[in-house]
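With one protein chain removed, the remaining protein chains of the complex are shown where they sit.
Presenting chain A:
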Amino acid sequence: MSASAVFVLDLKGKVLICRNYKGDVDMSEIDHFFNLLMQQEEEGLVCPVMSHGNVHFLWIKHSNLYLVATTNKNSNASLVYAFLYKLVEVFTEYFKELEEESIQDNFVVVYELLDELMDFGFPQTTDSKILQEYITQQGNKLEVSKTKVPTTVTNAVSWRSEGLKYKKNEVFIDVIESINVLVNANGSVMSSDIVGSIKLKTMLSGMPELRLGLNDRVLFAITGRDKGKTVTMEDVKFHQCVRLSRFEGDRTISFIPPDGESELMSYRINTHVKPLIWIESVIEKFSHSRVEIMVKAKGQFKKQSVANNVEIRVPVPSDADSPKFKTSTGHAKYVPEKNWVVWSIKSFPGGKEFLMRAHFGLPSVEKDEKEGKPPITVKFEIPYFTVSGIQVRYMKIIEKSGYQALPWVRYITQSGDYQLRTNN
């Protein structure tokens, strides 16, 4: 892996904070980074790897920051990106928002974290839960040498500390499925898939052993059971706490959970899903005078279910003005800085159909710049429902002390990358 140094830059290319881990790349090399980036942007050929001489810059952008790693080796690029994203994740957990201001306000903690996350160019302790045990934002308060190495740093179970205690032992299980859909302008579904994840909020004492049962088709096939609906998951990924060997063997998901919130597993289902909210749109543009938009939305899911907080974003030309709306339900709002109309519907029952009409004026003097054709995007959330039909059949919790613990399960289906291309 070996990153020589890590830099955090602002949007103008000024170094906000940096850490030289290896000392084998001159720290002033970073001055070339921004020039290269500008040059590439001008040519329209931005690339996440840039090279100057034998120094390579691997960079990502997060809000108004660039995070850059430099290396002079042919190192493993995806590992470096993964590390930079890990930095973002850790910083975000510390400061809520990772942006220029939070870096400047918390530079002491940032330095401390950079020091622990990596040493000599190699990732060390990167789990933010563990880091939070010995690097705190309250560090500015004077504490007399109370800091001890937390047990987790040296523990056999690196993701959980020993000796946790809760009055009430509970686990909350969230099954969340996001639907990605791409529909082309003729209304045919180009691609669709479901990305699911099972999230845990664990509030359990001690070192509990958990076992999760799902209606997984492969498991049912092994055990010879064949009742009810089953689901074939592809591309299943687990948190490091899950014993992979057991899953490979008998499809049991058994683990010692991390404390607090964590993502236990994720999966992908690559079936053809019917778009849950179907949009038909007619966008008519009359040059120099007006744009007329008609959008019809239809809930293509069970009548008993309700989609909440539905937001349908319809693109409009950037020079449009004087909006007028008419909706059969919900309300529409023009967001000029994003060049779209948001039609929000608080609750959208299955099987229903709604209509929105919008009218915009266009200036008589057209602007020269050509505009792209952004798609219509839809956001929604359907509780108590999973598209794939996945279900948690049981969650067993076993701890030495033998306490009773309660598992709570919640299902949510939401929109992921949900795009419908427009003809305009």
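A few points about this structure:
In the analysis below, a residue touches a chain if its C-beta (ideal position, glycine included) is under 8 Å from a C-beta of that chain, and two chains touch if they have at least 3 such contacts; residues count from 1.
Assume contacts and distances are computed from a predicted model.
Comparing "Mic1 domain-containing protein", "AP complex subunit beta", "Enoyl reductase (ER) domain-containing protein" or "V-type proton ATPase subunit a" against the UniProt entry of the hidden chain yields the protein name "AP complex subunit beta".
Shown as candidates are A:Q124, A:T271 or A:S328; the residue that touches the absent chain is A:Q124. From the options A:D115, A:E162 or A:E353, the residue with contact to the unseen chain in the full assembly is A:D115.
Although one chain is not displayed, its contacts with chain A can still be listed: residues 1-2, 15-17, 22-24, 43-51, 56, 58-60, 71, 73-79, 81-85, 107-108, 111-112, 115, 119-120, 122-127, 134, 139-140, 142-145, 147-149, 153-154, 156, 158, 180, 182, 184-185, 190-191, 234-240, 244-245, 248, 266, 268, 370-375, 417, 419, 421.
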